[in-house]
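What follows is a set of notes on a single structure, which appears directly below.
With one protein chain removed, the remaining protein chains of the complex are shown where they sit.
What follows is chain A.
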């Protein structure tokens, strides 16, 4: 055994050894994620007969297209609500005194730590015909509004449940922005709004992008919230998949719907990643001072 080959072997080992540490994680991912996903894909083109029949069905019926459209529409809307409400909230967290900030963080985290089921059931209590919202409205002579078992109810639930996923990345990004940059802009004659809009907002874009992605993609796959807060006419894709798999035992069709959801999500993810990369390059070329 020559010295050189011994060295080569060491080198191989030093690259292989860290990979071995990943083995448990990979084993878990392959077992509980990759295998079921591949199995669903396989079933979608083989059950009940081989071919693209399940996809023709999934994309050929107006009912399914409506559900797919509603799913992406709801996810987009929930993301926008989270941006509109989450951005000022995160900004407030950054600029407020430590004690207020602690309270604001608690307001974000306590619901985050509470079970999804419990939060959704709480919304049922709040939104139902004789719930708090409608009692208050009745008190001032309005309503009753139909909130529970409508798409409005679903949107309220989605936005609330997903809000922490917007606020936390936004806060993390905003917190690392050097606020002196704003002062610098002001000292160079920028108006408060202009300093905020042209310095602070662009620097918080990475957090905004991360938060929006987290909210949007999670909203796409939501099951419990639309199932409990919406009527069957407001159902989203995850519920349709459940219907096919569990009610009709049509695993091929369920698989096809799942693959469609996955594909569209990946395409969107890819598009966003591309946009961010382009934006990044432009930042570098223009030379905006980073932190």
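The rule is simple: contacts are C-beta pairs under 8 Å (C-beta built on N, C-alpha and C of every residue); 3 or more make two chains touch, one makes a residue touch a chain; residues count from 1.
Keep in mind that, in the parts below, contacts and distances are computed from a predicted model.
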| item | value |
| --- | --- |
| Name per UniProt, for the chain absent here [options: "NADH-quinone oxidoreductase subunit D", "Aspartyl/glutamyl-tRNA(Asn/Gln) amidotransferase subunit C", "ABC transporter" or "Aspartate carbamoyltransferase catalytic subunit"] | "ABC transporter" |
| Touching residue (missing chain; options A:99, A:130 or A:180) | A:130 |
| Hidden partner chain, touching residue among A:56, A:142, A:249 or A:269 | A:249 |
| Where the missing chain touches chain A, by residue | 13, 17, 20, 23, 27, 61, 63, 66-67, 128-130, 148-149, 227, 231-233, 235, 240, 242-243, 245-249, 251 |
